[in-house]
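One protein chain omitted, others in place.
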Amino acid sequence: MANTFGHLFRITTWGESHGGGVGVVVDGCPPRIKLSETDIQPDLDRRRPGQSSIVTPRKESDTVQILSGTFEGKTLGTPISMMVKNTDARSEAYGEMATKFRPSHADYTYFAKFGIRAWPGGGRTSARETIGRVAAGAIAKKILREQFGVEILAYVKQVQNIVADVVPDKVKFNAVESNIVRCPDSVAAKKMISLIERVRSQGDSVGGIIEGVARGVPPGWGEPVFDRLEADLGKAMLSLPATKAFEIGSGFGGVLLTGLQHNDPFRMKGGKVRTTTNLSGGIQGGISNGETIFFRVAFKPVATVMHEQQTVSTDFKNTTLKGRGRHDPCVLPRAVPMVEAMTALVLVDHALRHRAQCGR
Amino acid sequence: MANTFGHLFRITTWGESHGGGVGVVVDGCPPRIKLSETDIQPDLDRRRPGQSSIVTPRKESDTVQILSGTFEGKTLGTPISMMVKNTDARSEAYGEMATKFRPSHADYTYFAKFGIRAWPGGGRTSARETIGRVAAGAIAKKILREQFGVEILAYVKQVQNIVADVVPDKVKFNAVESNIVRCPDSVAAKKMISLIERVRSQGDSVGGIIEGVARGVPPGWGEPVFDRLEADLGKAMLSLPATKAFEIGSGFGGVLLTGLQHNDPFRMKGGKVRTTTNLSGGIQGGISNGETIFFRVAFKPVATVMHEQQTVSTDFKNTTLKGRGRHDPCVLPRAVPMVEAMTALVLVDHALRHRAQCGR
Amino acid sequence: MANTFGHLFRITTWGESHGGGVGVVVDGCPPRIKLSETDIQPDLDRRRPGQSSIVTPRKESDTVQILSGTFEGKTLGTPISMMVKNTDARSEAYGEMATKFRPSHADYTYFAKFGIRAWPGGGRTSARETIGRVAAGAIAKKILREQFGVEILAYVKQVQNIVADVVPDKVKFNAVESNIVRCPDSVAAKKMISLIERVRSQGDSVGGIIEGVARGVPPGWGEPVFDRLEADLGKAMLSLPATKAFEIGSGFGGVLLTGLQHNDPFRMKGGKVRTTTNLSGGIQGGISNGETIFFRVAFKPVATVMHEQQTVSTDFKNTTLKGRGRHDPCVLPRAVPMVEAMTALVLVDHALRHRAQCGR
Partner (left out) sequence: MANTFGHLFRITTWGESHGGGVGVVVDGCPPRIKLSETDIQPDLDRRRPGQSSIVTPRKESDTVQILSGTFEGKTLGTPISMMVKNTDARSEAYGEMATKFRPSHADYTYFAKFGIRAWPGGGRTSARETIGRVAAGAIAKKILREQFGVEILAYVKQVQNIVADVVPDKVKFNAVESNIVRCPDSVAAKKMISLIERVRSQGDSVGGIIEGVARGVPPGWGEPVFDRLEADLGKAMLSLPATKAFEIGSGFGGVLLTGLQHNDPFRMKGGKVRTTTNLSGGIQGGISNGETIFFRVAFKPVATVMHEQQTVSTDFKNTTLKGRGRHDPCVLPRAVPMVEAMTALVLVDHALRHRAQCGR
């Protein structure tokens, strides 16, 4: 009972890996926005399996259909239903999964919760679930860009111990998309790709960090005390599969500084209140302050590896399991559009909430 | 418009630093639970200013009153309203705050959002707001303990660069409470206290990390895809003032491992499905797996320091501001009960949500 | 931004009359319930246009597809997405609607709200929108019947001035379905059918009253103070198209009695607390008391009539409009399953909410 996200710009996702398809209903979208499948498909293509040599090879075109909520190419203000059919549903490849819980997967916990699970392809726990988020996020990004002048970006900041050098204030989308790992630091990108290829050949997997950026957010978005902007961003990111950590601005590193070192001094600049540093990450007291918002999200290494591992069977006996078939060595390149989508969904929701209460 | 937290066990907090008081309404509490002020006050005392030499000296007894929702010492199932009156409301000490925005405080962002702010004591942005959370959290902890066998604990894990050695599975409440910094590693605790005292004498402040622990959570709590248990814990923690980061289980450190290294093998133990390691931090796929849940929260150093700093005035001119009066060198000892409270609020809400859908 | 209904058993509907289709996502359904399209289709067939000579002749089979949320014939506890494709989308029949607002339709108000409207077939304001509700309601009725022993029924109580004689405690489903107007009083039913046929031949339409009944609801469901059971039932009914009034138990008629006359005396019966009369309609203080719940809903006559009427054009000039093409003389027979669906959705949601807080 928690497949809905957002208060005013609200999405509800549905779908299992091997059912009829996956999709999303977007409720609360402002009316009269130009919208067609061509606004959505590019982000789905960035999320798609099989897009490069370093991601899972599942072959699906993930073609989106808009089923409702638009008329003559514009949004109606009514729910926008979008759907992607499942086509590559090879249950047989997952045979052993029917009777064994994959270590560090959600197989066991879903069974513990519901007393039933759709084992083919992981069912609802499959990353296919994020298709609905990315489709909805594409609309959110468009609204933010066109109606609020806000730009959303994400990129791979770190793969295992390889750290990229990127400036959140300046990084460009084209630089992110210039290589298959989606890291705008081309030197680090090469190393990352080599690492992922090596790990893939070993039948293993590797995790890393994605950095998310929102530029142009005006001062005033965020709803204390509970729906602080960073709290909602944190929740959004930690709701993505395989995430283990979130930090904004100075993050964990900020605890090494004193208050005097950590404070961002205010100065007037171009008639606006600005800060001369940005350890706050663009948010103070849960509300945007007009500076660039940036944060980092840790993704653990993908759980499915091509090695024999200890586990337990569905009849509760000790056993072992070895991953077979398709294998995703690193989720990060495909997770970039997911992080962008969730960022956009949080921000557009807060934009509307702010407008509701404060009238602008 | 976001002063309510939780879906079924739902709290609404209210109050400014210098208004009539602060409080909370708890809605959805199960009926027939023994409850009086003596269940609440101890946690408020742990949160209270002036409790030791290393926290802010504001003098308030923070005495709680239960105004509704109980009858003859038991909960009625109706809303429980609790209130703490404000007594130490010395507006004059904050005079300069009326006309200048404190750096890295919420002063400016509240003004940017609302076009008005209650400057005495920071108004709604004061840590006094957390009184309502801690009071509600005391009820949540009691329900978890008595009805679900779940124990909640938190403690100071790190102050600046001093890291404590603590085992989440074994740490005891008495060890946490054995010193004023609330760190169960007594060697580290001494160093932490010295550090905070030194920083205080310099008119500066210092941050750190609190670790939160939940033991005894049964498998099955958590509501994917959006209200994953770690997502709701992350949001809860990041909704606390001064937090910048959250990680669960292996957290950011987990990205250095491969999938094979990171996976927690399942083994049967005492008739139960258990894991032999716990890098997952007790949650897989957003649902508890029966292992100890543990996570870390970073608190930045308190923004108010006794030094001259650059800032901007409320008539938008560059100026400087030097902190005066009371000064909190380290929020961590008082934040421990806040982390416990938010953990308990998330868990009791998920316990009820799980019972609603799955019937147990 | 209000296409979601329910708190724990939560539905989100989508779809316009002439878009790709209409559908619903059901979130929060308990797991391990047997479910297939054959559980859903019968109620859709009762809602379908063209089912008899006295309803609108639009020809659509309204065949439902379950796209997610089940596995091997059982619910997973994950979202159940259901869809019906639009097939009879004859926009041309509605040509004049593009440029004129139909009197007492939602054409003008949708335009006033959103600045855009999907004029073919009324878009989102079409009764096709209720397909999602009826499909979701079929699941809700099944859960109530199988897990809680609750039976839901509705029937036509009145058409214009023809009033049926029905006893809510005893009426049977078969009696309701024994004639095309869905009135279990066969004498009244004949008169109603004649009346509707006459009105249809005059190109006019007629309204009436549907009575809804829930039998077997245990004492204790309902969530005061705002989500009283009758308040949620009232909202549910008034959210159906063309409804203007709702009353429960004694309703408007109860104001003619004194307190002494209106009170339902309690008596023990079969070891249970029962009432000897039921003017309360099964609900006291917003909570079910174990007696039969019954209520009435007024549906105004359908707005589209085959007569010339005064109206205004989309360029804001006075004009006239005459209905053409398909014409629904009376919505009541098709509204019966809608009333049942909304009743079931309210009750199952309250069953789960009660279980969450009170543990049974």
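We call the chains A, B and C, going by the order they appear; numbering starts again at 1 in every chain.
Heads up, the rule we're going with is that a contact is a pair of C-beta atoms (placed from the backbone, for glycine too) under 8 Å apart; a residue touches a chain by one contact, two chains touch by 3 or more.
All values derive from a computational prediction rather than experimental measurement.
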Contact with the hidden chain (one of C:K34, C:K170, C:K244 or C:R324): C:K244
Residues in chain C touching the chain absent from view: 1-5, 13, 101, 103-110, 112-115, 124-125, 129, 158-161, 199, 204-209, 219-228, 230-232, 234-239, 241, 243-252, 254-268, 271, 273, 275-276, 279-281, 283-290, 296, 298-305, 307, 309-312, 316-318, 353-354, 356-358
Touch residues of chain B, complete complex, unshown partner: 1-4, 8, 10, 12-16, 19-23, 25, 27-28, 31-32, 65-71, 74-81, 83, 113-118, 123-124
Missing-partner contacts on chain A, residue numbers: 7-8, 28-31, 77, 352-353, 355-359
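Everything below uses one rule, namely that only the chains that are shown with their structure count from here on.
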Same-residue or different-residue interface between chain B and chain C, half as cut-off: same
Chain at the geometric heart of the assembly (C-alpha centres): A
Between chain C and chain A, distance of the C-alpha-averaged centres to the nearest whole Å: 39
Chain A and chain B, separation of their C-alpha mean positions in angstrom: 26
Chain centre separation (chain B, chain C; CA means) in Å: 46
Multi-partner residues of chain B (each touching 2 or more other chains): 353, 356-358
